[in-house]
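Apart from one protein chain that is not included, each protein chain of the complex appears where it belongs.
What follows is chain A.
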Amino acid sequence: MFLQIAIVILLAPFIQGVIKKTKARMQNRIGPSIWQPYYDVIKFMKKDAVLSHHSSWLSIVTPYIVFVSIVTAGLFIPTYTVNNDWNFIGDVILVVYLFGVARFFTALTALDAGGSFGGMGSSREMALSAIAEPALLLALFAVCLSSGTMKLSDLVVSLLHNGWDWFTPSYGLAFFAMLIVVIAETGRIPVDNPDTHLELTMVHEGMLLEYSGRYLGLMMWAAQIKQLLLLSLFIHLFFPWGIAASGDASQIILSFLLYVAKLVALSMLLAFIETMYAKIRLFKVPKLLGSSMILSLMAILLRVFE
């Protein structure tokens, strides 16, 4: 359990670093070091914080709640092993709702200081997440349908066992549906721009505007962990090969290295997509997520009538 938590927490800034570096290289920039997110986190932890006069105790508690709910959700997602120690506690629905808790508190506290930017980010986030959540559930369902469980570790084992066929159309459709959802949930272009600080285009960053110091550090770190978890989810749903199902030490090390390699590859893909596309208008996002839902639905129909 502790190893799983530690790896999830410590690996998350690295993935963020890889994405940023790839993006910079693709834009012909040198870019900051791959380790920059670590330096940022350490710096933020040490800094003093400035809070608004108008804010309440919620502003102080929220970063901790958000961080811990996301880490707790990480217990139920397979990372470098199949990891079924905590299987009895919950399944992917619990994961979705734990992410929901984090989002709820983030959005709530965005209103705490009374500024319009927080409100704007919060209102947009809640509206978009309402469309993203069914899209996520449908995409998950498209994959779960054949194995008949929502427990991720059982699901991965059964996927490993049966093996998705790369050339099955429903597989490809579910893949693209899930990719769209992962992009939306991690708050990346074309849905949201994680690097922007232009007030009118912010969604997730808008909600963090009033945070500083340790609180900002925790919120950013939590966002990175959530990104890592979603990427792991994506990887294990579509490329589970090589994941260690037993407790053999050498196998686990191999599985871990493979996991990191897959993560790096996927984050490069995300960076690539991000460089290729521009952010789309806010009210176009529901259409994008809608198309993800249609893809999932088609995947499900193909599965059912196969």
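Methods note: a contact is a pair of C-beta atoms (placed from the backbone, for glycine too) under 8 Å apart; a residue touches a chain by one contact, two chains touch by 3 or more; residues count from 1.
Rule of thumb we're sticking to: contacts and distances are computed from a predicted model.
Participant: One chain of this complex is not shown here; going by its UniProt record, which of these names is it: "Molybdopterin-binding oxidoreductase", "ABC transporter", "Hydrogenase-4 component B" or "Phosphoenolpyruvate synthase"?
Facilitator: UniProt lists the chain left out of the view as "Hydrogenase-4 component B".
Participant: For the chain left out of this view, which of A:T22, A:T81 or A:S122 touches it?
Facilitator: Reading the full complex, the residue touching the unseen chain is A:S122.
Participant: For the chain left off this view, which of A:L209, A:L229 or A:A244 is in contact with it?
Facilitator: A:L209
Participant: Residue-wise, where is chain A in contact with the chain that is not depicted?
Facilitator: 5, 45-46, 48-56, 58, 60, 64-65, 67-69, 71-72, 75, 86, 88-91, 93-94, 96-98, 100-101, 103-104, 107-108, 110-120, 122-124, 126-138, 141-142, 144-145, 148-151, 154, 199, 209-210, 213-215, 282-283, 286, 293, 297, 300-301, 303-305
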